[in-house]
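A single structure is presented below for examination.
A selection of the complex's chains, in situ.
Letters are used for the chains, namely A and B, taken in the order the chains are written, and counting of residues starts over at 1 for each.
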Amino acid sequence: MKLGVCYYPEHWPESWWPDDARRMVEVGIQYVRIAEFAWSRIEPSPGVFAWEWLDRAIATLHAAGLKVVMCTPTATPPKWLVDADPGMLAVDAHGQTRGFGSRRHYCFSSLSYRAQSARITTALGERYGQHPAVVAWQTDNEYGCHDTVVSYSTAARQGFRAWLQQRYSDIDALNMAWGTVFWSQEYRNFEEVDAPVGTVTEVTPAQRLDYQRFASDEVVAFNRIQVDILRQHSPGRDVVHNFMGFFTEFDHHALSADLDVATWDSYPLGFTQNFFLTPEEKRHYARIGHPDIASFHHDLYRGMCKGRWWVMEQQPGPVNWAQWNPAPLDGMVRLWTWQAFAHGAEVVSYFRWRQAPFAQEQMHAGLNRPDRTLDQGGLEATQVAQELRQLQAHLPTSYQQAPVALVFDFTSIWMAKIQPQGADFNAVELSFRAYSMLRQMGLDVDIVSSSADLDGYALVVLPAHLREDAALAARLANSKAQVVLGPRSGSKSEALAFPDKLPPGAFADLAGVTVQRVASLPPGLVDSVHWNDGGHTEASRWREDLACSTAAPVAVFADNRPAVTHNGSTWYTAGWLDAAGWRRVLGLAAQAAQLTVQDLPTDVRTRRCGDLQFVMNFSGSEVQLAPATHAQCLLGARDLAPQAVSIWKL
Amino acid sequence: MKLGVCYYPEHWPESWWPDDARRMVEVGIQYVRIAEFAWSRIEPSPGVFAWEWLDRAIATLHAAGLKVVMCTPTATPPKWLVDADPGMLAVDAHGQTRGFGSRRHYCFSSLSYRAQSARITTALGERYGQHPAVVAWQTDNEYGCHDTVVSYSTAARQGFRAWLQQRYSDIDALNMAWGTVFWSQEYRNFEEVDAPVGTVTEVTPAQRLDYQRFASDEVVAFNRIQVDILRQHSPGRDVVHNFMGFFTEFDHHALSADLDVATWDSYPLGFTQNFFLTPEEKRHYARIGHPDIASFHHDLYRGMCKGRWWVMEQQPGPVNWAQWNPAPLDGMVRLWTWQAFAHGAEVVSYFRWRQAPFAQEQMHAGLNRPDRTLDQGGLEATQVAQELRQLQAHLPTSYQQAPVALVFDFTSIWMAKIQPQGADFNAVELSFRAYSMLRQMGLDVDIVSSSADLDGYALVVLPAHLREDAALAARLANSKAQVVLGPRSGSKSEALAFPDKLPPGAFADLAGVTVQRVASLPPGLVDSVHWNDGGHTEASRWREDLACSTAAPVAVFADNRPAVTHNGSTWYTAGWLDAAGWRRVLGLAAQAAQLTVQDLPTDVRTRRCGDLQFVMNFSGSEVQLAPATHAQCLLGARDLAPQAVSIWKL
């Protein structure tokens, strides 16, 4: 559990560097990420490298005892490179080239840009791969940011055809998989196929899914080139990438297979404003961030690289890029940092050391203000560093598996996006809502891929696993866990068609139901859900008509059709439940799984990490909460002020 | 009164066909529409025809005793055709080509595509024109769907210039009609004229109107080529087209002049979600559909081909293409079917036999589920078929004129769309609201064109006849009917200019008023309408200041200016009335016309067809309603459950 910071020496006078390094140490920083966007300074003209300044910057940090995380600068190819090879640029869905002037202006499918990326990565690896200060490498920055995974360039279209040839071998197999007979779209050969864009109305959905798969694979391939080079030139260092929040355009599990550590960029307030929360939630959490946004991603990214993960960019104050950019309440930067450690982060690295007074992010706070004074975030980071030193002896060195697994499947997310069937069916939100209820019930969660080992979990939740997944169904059938299946589970084949039998397809035996009919519900159309054990909750957005083979209803809709069913150890939810509905079905499943549920006070969360128990108060009032009586309080107290955290040794 | 179904044999294994045909007969289906999108199967490569499968499909249906409605597959030109002639594609308002990958990817003005369309139609006509199973031909599918009437291709621009040359002969006449002097847009010859698109601000409105007229004419011309071929090769068969709901981009009256039967595609739930209803109406009617949406179109399309009309596609369950896609309540498919027969349909054909498990419409229900089991819609169709057989002896063979005519004029709709003057002035909605009130008053309505024979109508309503129409005004002056004119009546010349005198132009003598000033009212700005005989209602969106020449006010606005006037047998409404206001003015006119008005219970509708009287309950509660005491109940009863229908012999 260590602190880091993102630093851009090229943004500041060289004369400031030694003081910056000294003050980083003073704050308690140990890791410094550099060179992320520095290509134009490293190679100001084609083939002309200017290493000296970077050598000196690294030396300055090293001399101060800091460890360096080097970046490949490939998110920002310089102007001379773009001018020499305009074909490397991405093309958007309207056929417009996405040009120079900001960042991420390259197409993952451009073979010439891949060569440039390999060239600059090799140059950096050769120069700094063995440097004693360098402990890790970050490839590129935030793959996919600004909607850059999918491109419709000539290179991408050619790449897609080759990818299809590889996937299907035979054009008849493609025609069958895509159902091209539907609207006379049958192809006679792969050369006739093109990108799914620019059509009169909805394009073939299976073609869209394959294009998404192809685009995802291109990101993985692009990254792997850098990883291979870095492993060769910088052995023993961690190779990492910094992922984003609520971003699902490529398969992060697939890309992570090539990394040592998954890192992600955590901006709780920006995400609260920009994503699917209700206006009421956006207002309520404006200065706190929804408590489960950060932890959802902590738990997700912990599942990528065998438990090794960092926060590469931690929000340190107001940001500049959300629709609205409120300031965190005092104490939130500290609380977010401890929350990351509670979920097992190795490193929490703040973005950024000092607010830049110029360019796009000049309104993005840093640990320091532009005038070199420590900002609120800097003060709180200093406090955390001190607390970490105090707790040194107690910090866990390994993590323990959570009792609950939540399965998150990128292909399923793409399927729901391509065929939402109702304008507000958002599979990411559905996953988040189920996750959030588990957290409010005091349960720790591992978010895992569909191919993860499920041994040891008492409860496995699949909120939005649209993809028919026979392998997973088989593993679930053999597991001892209670299983909760969300609506639309197993409703799509790998080719984004109906499963051979009705939904939930491969999960049908498990659930003991088949789906006879589905309906998306317009805003305001709400169905009531009446529970066998009394009371009712509500469903909106989505409902299904089930036929029960072996399942029994535990709740029914107003028309008496099953709303939630139970079959052996499997629970199926035939609608988009409200929070109270999730609480009911997850409570039943948790009970069957013999898990202890503790309904936490509003906006309070707990987490176990190793033998430590964390209690975090995101609410506006003091709360009183302690784990089991034998626990020893290492930090904070039973009485928790707003924004406070307590840590207990179990 | 017969049932049909839409079937795509090419989507299913050939081994399923005989069973499908047998089960269709079992359900009570008599008509089967096929081959709609099958071009790539019929002609897999240029000039290479694969007739055998289609021969066998028709033979299978024929053997089962089913009648076949053949389609020309021109809505889905195959890839090889598009690749060979990319100039056939439509171009959108942003200059982007609308490419292959879905359907309707052709420009009506492409002469080369017209030749292809003629070629495939001829081939089909030659092969199946005399086949004993074939009783009708559908041209193309849903002309204009997905905003495809208007194109800005090179072919369309050239066609427009030729069309203008034809219309105006002399460029000075065009300059005068369009008022090009206004902003120095005078043209020196027709070659200088271009499509009304891509301008800095509002383009010349008369140019837009002419482009709409031209585009409409192109659809008619495209269709006529197919009609002529089919009449030659398949004499004695009906030639039909399947129109859409709330779709007014081309003049359906003009196109219908070439058809034997007008058919349309009725999706009450999808239309309820996607069109102009209020959020409250969308919620209330989510699973029923607004009761007047289907009937509005039934009455509209009955007016196209001398009373001959079908429902070609009847919603059988949830669809996939609306923003939200709720499921119909049990009983609605039956009720919709009977509603169509109540309005005089010859055939009601369900879309589709079986839900396709793949491609764009995989979430669109059919009479059967993908697993070949009968879905709810299939059960209800079966019931209707049985009931039809029971009533066989009583079914009417001819229809009788309704007492009320509502004039619907496509040019007026275009005029209001080009010059709404207030963002929510929607002429289609205005027509629908007047129609809906007539239906709630228990009145049967014929929706007719502006050139229809008005003899025999007691009441003629022109809710949105913006076009100054001297011929219609003369016929109304000579008629014995009461006439109700909506706001903006006669306010636009044929060239979309002011009429020579102030509005209502040619209707001024009839109405006895002139419009001194108009105002569109922003949301929340409401004017009260005080009625001479007491009480008040409200106007929103639109109001006019009238000067009365010979008219007398029957209601006034808050400022005492006339809101509704009466002049001889003509009533003029100087604002966008609410439902209660429509009830008042239509009530006054109906009374003057000696029509019996019956305010029906909420969401209940009646209709007379031949000597049968239908009562339909779209509400959620039981109602009691019977026609005159001497009537004999053929189906249902006086006590009507929700979603039930009763039929009475008068």
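Basically, a residue touches a chain if its C-beta (ideal position, glycine included) is under 8 Å from a C-beta of that chain, and two chains touch if they have at least 3 such contacts.
Everything quoted here is computed from the prediction, not taken from an experiment.
The copy number for the entire complex in this file, given 2 shown chains of one sequence, is 3.
What we mean here is this: only the chains that are shown with their structure count from here on.
Between the CA-based centres of chain A and chain B the separation comes to 48 Å, rounded to the whole angstrom.
The touching residues of chain B, when paired with chain A in their complex, are 10-11, 37-41, 44-45, 73, 76-80, 83, 90, 94, 96-105, 145-146, 148, 273, 279-280, 282-283, 286-287, 317-318, 320-321, 323-327, 355-363, 365, 369-371, 375-376. Listed in rising order, the residues of chain A touching chain B in the complex are 94-95, 178-188, 192, 194, 196-207, 419, 421-423, 495, 497-498, 501-502, 516-525, 545.
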